[in-house]
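A single protein chain has been removed from this complex, and every other one stays in its place.
Labels run A and B following the written order; every chain starts at residue 1.
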Amino acid sequence: MADWPLYEVFVRSKHGLNHKHVGSVHAADRQMALENARELYTRRNEGVSIWVVLASDITASAPDEKEPLFDPSNDKVYRHASFYELPKEVGHM
Amino acid sequence: MYAQLVETGTKKLKTLEEMGPQERAFQEKVNDEIKIEPKNWMPEAYRKTLIRQISQHAHSEVVGMLPEGNWLTRAPSLKRKLQLMAKIQDEAGHGLYLYSAMETLGADRDEEIQKLHDGKAKYSSIFNYPTLNWADIGTIGWLVDGAAIVNQVPLQRTSYGPYSRAMIRVCKEESFHQRQGYQILLTLMREGTEEQKAMVQDSINRFWWPALMMFGPSDDNSPNSAQSMAWKIKRHSNDELRQRFIDQTVPQLELLGCTAPDPDLKWNEETGHYDFGEIDWQEFFDVVQGNGPCNRERIDARRRAIDEGAWVREAAVAHAEKQRQRRQAA
Partner (left out) sequence: MQNVSQITRTPLTEYLLRLGDSVLVLGQRHAELCGKAPALEEEMALMNVGLDLFGQARNWLTYAAEQINAEQAGSELDADALAFKRDAQDFRNLLLVEQPNGDFADTMARQFLFDAWHVPLLEGLAQASDPRIAEVAAKSLKEATYHLRRSSEWVVRLGDGTEESRARMQRAIDNLWRFTGELVQFDEVDQAMADAGLAPDAGTLVARWKATVEKVLEAATLSHPPFDAWMYTGGKTGHHTEHLGFLLAEMQYLPRTYPDATVW
């Protein structure tokens, strides 16, 4: 039997948010993947835009790399606005 | 339920002390309600059990289209036709969400579906019962989807992330299914002719016990439950969910003005629950083992659809390949 490859599906809702991963579909080609994603993931007016990408084309970080990849940003508090204390007189900034 | 008998491969629970460091870290995450994601380490038995459970659940959605599809061409009004078609389509969609969750565990959808067609995979026993009159469409929405919801709502918090997210989506979409079914029955009972009312009672008589069986064997006969609960891929016991379902359903039954085919069904003031009669477990195990009224028909129908569509899927692949070659040549 001829298998249809797996595509990951990303949908942007109408509220102007980023495309969000919602699941996957099987399809023979990219066009069909787009349509199958439309049939499956936007039946209730959920989306205004769809991306599909071959699942095998996605490169993902591995969970055992979690510490070296993500922990270093834990202590960089100076990247957050709340780190900078200003006198009340300045008002909202 | 939609996955009534899921083999876990483990009959005895390990304590945290008995586990190696990886398994222990995994179990502690589960205990802390941290979701397990596809690339996280997980015990092989957990992965296999999940594949079994999610695929059973997915097969149930897909096979579950058939008894309702049996009345789609005969739905008695345009409104009912649209509602039923949308509902059946949702079921196909829910099957796809679940297969998609299952594939994140490294399982292959086509292989799992092949197991279904070979009679090697299970699906909910309820779909092996025939739909014999129009009221069955209402009863399936009310009782069968009602039972499914009781089971699926807690599964939204199941430990495996993709399964949990699929269930959240399914529950959100399914909220109309049960109401749709109950409304069919209420309309027939309140405004229907005597013949229409008789359809409803006949339908409840046939589906009542099979709906109760959907929750699976009673707890003392459910050897895999303890492990599934420890892994939090099952969150309540079969009997607990069954009782919850009965307690919420009996008042709805009375509102319809119908009766259940159970002389022992009555309110128990002391326990605060309904008592009910003994389920015919022999019938349940017969149906699960392939000897229900429609097991053969259901499997045949699914196999035929996929087998007869093989040339279509092959053609689509062949065309995609030609397109790819043309793009490369250009």
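Assorted remarks:
The working rule: a residue touches a chain if its C-beta (ideal position, glycine included) is under 8 Å from a C-beta of that chain, and two chains touch if they have at least 3 such contacts.
This one's a predicted model, so the numbers in the text were calculated from it and none came from an experiment.
Screening B:Q89, B:Q201, B:S218 or B:Q252 for touch with the missing chain picks out B:Q89. Only one of B:Y46, B:W134, B:F245 or B:F284 touches the absent chain when the whole complex is considered: B:W134.
Contact with the undisplayed chain is limited, among B:K35, B:K48 or B:K81, to B:K81.
Within the set B:K14, B:K48, B:R179 or B:R313, the residue that contacts the chain not displayed is B:R313. Of the listed positions B:V6, B:M65 or B:V250, the one in contact with the omitted chain in the full complex is B:M65.
Interface residues of chain A with the unshown chain, by the touch rule above, are 4, 25-28, 31-32, 35-36, 39-40, 43.
In the full complex, chain B contacts the hidden chain through residues 62, 65-66, 69, 72-82, 85-86, 88-89, 92-93, 95-96, 99, 134, 184, 187-188, 191-193, 195-196, 301-302, 304-306, 308-316, 318-319, 322.
One rule holds in what follows: only the chains that are shown with their structure count from here on.
If you average the Cα atoms of chain A and of chain B, the two centres end up 29 Å apart. By the touch criterion given at the top, residues 37, 39-41, 89-90, 93, 96-97, 100-101, 103, 109-110, 166, 173, 310, 313-314, 316-320, 323 of chain B touch chain A in their complex. By the touch criterion given at the top, residues 1-4, 6, 23-26, 28-29, 32, 40, 43-44, 60, 62-63 of chain A touch chain B in their complex.
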